[in-house]
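Attaching a single structure in structure tokens format; questions to follow.
A single protein chain has been omitted; all remaining protein chains appear in their positions.
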Amino acid sequence: MWALSVVGMLAALFPAFLLIAPNRLLTGEAIRPQAWPLALAWLAIAVCTGLPARAARPVVTTLAWLAVCGLPLLAGLDARIALSEASAFSVRAQLGAGFWLMWLAAALLLLDRLRGLRVPTRTALWVAVLAVLVGCAWVGVFDALGLVREWRAQRAPFALATVEHLRLAAVTLVLALLVGAPLGWWVWRRRRSDGLLVGVLAFLQTVPSLALFALLIGPFAWLAHLWPALGSLGFGGTGAAPAVFALVLYALLPVVRYTVAGLDAVPSDAREAARGLGMSRAQLLWRVQLPLGWPVLLAGLRIVAVQTVGLAAVAALIGAGGLGRFVFLGIGQGAIDMVLLGTLAIIALALAIDFLFQGVLALTERAP
Amino acid sequence: MIEFEHVCKRFGDRMVIDDLSLRIDDGELFVLVGPSGSGKSTLLRMVNRLVPVDAGSVRVGGEDVRSLDVETLRRGIGYAIQSVGLFPHRTVAENIATVPRLLRWPEARIRERVDELIDLLRLDDPGIGTRYPSTLSGGQQQRVGVARALAARPRIVLMDEPFGALDPLTRESLQASLKAIQRDTGTTILFVTHDLDEAFGLADRVGLMLGGRLVQVGTPLDLLRHPVDERVSDFVGGTRARLRELAVRRVRDSMRAGEHADGEPLDADATLQDALGAMLAQGRERLPVHEQGRAVGAIVLGDLVARGA
Partner (left out) sequence: MHRLHAEGASRWRSALPPLVLALLLVVLPHSATWFHSAWPALSHPLYARTSFLALTGAHLFLVVLATTLSVAIGLGLGVLATRPAGRSLLPTVRAVAVIGQTVPPVAVLAIAVPLLGFGAAPTLLALVLYGVLPVLGQTVAGLENVPPAALHAADGMGYGRWRRLVEVELPLAAGPIMAGVRLSAIVGVGTATIGSAVGATTLGAPIVEGLVGNNPAYVLQGALLVGALALTVDAVLGAVQRRLPTQR
């Protein structure tokens, strides 16, 4: 844990806390307004971590919690000060590597420290962090940051991109489930011949996403050419259709694997008893296999969902829309805030979906 | 009533059941006994069509099992296996209610029946109906399994080594329960085991299977006294057969009516094994026999030995 504090200390002193750039396209000048106080704070944390005294532990936890809430606040305020002294409206205050490293270190430290507490306390503290940050955002503390200004300037496209991204992921999941679950069932029934199907799917998994997306454009464009009516469904070459197709292909292997694992979750003697007592295959599926196998499949879907959100970001390169568009457009323009906006949104989306699935899993967990 | 007529079953190039014919009467507790691999489980599972017959026919209540809808057939036959196979995601009550639910019994009737069975199988823990199988002991799980098999009041119950995985005390207790239930309900039970003592203790009639063939059918005493050939006599224990007999025969059949003796009385229903044990414990060669509290005779050690033939 002292390693994190050392990282924090160095991050306070050396990399930029904020970067003040003349406009959104150029890299800014580094500023570190609170370098020394922050470094000393990290030193304090490092020292307290090393102390065996029991009183030191809550100190570290408190400091970490304050850091997680406080660093963004500090950044927001510093940005506001820097901008008020600036001459042009176009001046941007960007979050520097120093900020990110410190914030990440603080978050990891807090995560570790909270591990010792019970779940309700833990959840409460994290919710408190979220509440503080959201509250401050509402009040406008972060408004001076380039990130927020970028978002303000692009609110509508951003919202659209988020919806597109979610839609890509949702459609993929549904299709992958519709195709993959029956496939998984079929593979499970015929244990011997599963090698070929699984082999093909595994083969697809190794193909780099960009390559697969790009390769599918041609066939889909050709299809749209043959049946123009498909164009209305988004089949027009570049766009959502080839992306969804590829995303579903990537999702199929995990879905098949987890379906098989879910079906395996039913003990074979329970199956024999069920059949012996007179359950039809359909009843066996509905009443025994599905309830017992569902949690396993759900756990797999969680992984697939997160993977899909990540892959969908690449799909922006073939014109499928989504938050990846912000990322790549920003890279193209050199507008770091735009890149960050897209990236953070994608990460937040992935994390949110992960937590959502974890929650659903916890809720549907019946007694074993 | 269950009838097997020239039934054959082959797995690969092995003849697992070889031209087997057998008739089991209504209300009988018939035990199929034999070493592992003798085909007894396979034969059992032909009754509820879990194993298809290669040749010959199996008839239940006069009708060929193949002519009936398989699910209807199975719902009318109770089925209990060694590994129990309870549904881990369902409570004890829900497990027991499996077949009644399939048969769409009214809820009230199901609840009543479940409570009845919990009592019958002596699942004494209060609130056990709402517990999950993983919280039960092996013996309790098997009791739930038997309850589940009996739930819809089937006329026939198939049991495949149901008590094999249990400790001797639990096994004895379950055997007694089963015998009592069968006596009260008059259900036909086809029971498979490789444990000779269990077979002889439970059965009205026994069928010894060796290598896919039915070698001898009869009461336990028949097999002990009149084994058909050497294989049977080897299986029932050769010289130990006499000791086995003691566990099967009752005091009332071997006592001297009207005679007196000193010592702690034996119940007329007790087995000769109990009698011998009591004699050894008390150091006497004669013990009084009582029936419902009244003295009815005496049992003499010399008679037991003399009956040797």
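Think of it as A and B in the order they're written, each chain with its own count starting at 1.
Convention: a residue touches a chain if its C-beta (ideal position, glycine included) is under 8 Å from a C-beta of that chain, and two chains touch if they have at least 3 such contacts.
This structure is a prediction, so every number in the text was calculated from the model and none was measured.
J.: The chain left out touches which of the shown chains?
T.: It touches the following shown chains in the full complex: A.
J.: Can you work out which residue in A:33, A:70, A:291 or A:310 touches the chain that's missing from view?
T.: Missing-chain contact among the listed residues: A:310.
J.: Given that one chain is not shown, which residue among A:111, A:174 or A:356 touches it?
T.: A:111
J.: For chain A, which residues reach the chain that was dropped from this view?
T.: Interface with the chain not displayed, on the chain A side: 1, 3, 27, 94, 97, 108, 111-112, 115, 203, 205-212, 214-215, 217-218, 238, 306, 309-311, 313-314, 317-318, 324, 327-328, 330-331, 336, 339-340, 342-343, 346-347, 350-351, 354.
Just so it is clear, only the chains that are shown with their structure count from here on.
J.: If you average the CA atoms of chain A and of chain B, how far apart do the two points sit, in angstrom?
T.: Chain centres of chain A and chain B, defined by C-alpha means, are spaced 61 Å apart.
J.: Quick check on the complex: what are the chain B residues that touch chain A?
T.: Contact set of chain B toward chain A: 45, 48, 50, 71-79, 81, 83-89, 98-99, 102, 132, 134, 145, 148-149, 158.
J.: Within their complex, state which residues of chain A touch chain B.
T.: For chain A paired with chain B, touching residues are 267, 269-280, 283, 287-288, 291-292, 366-368.
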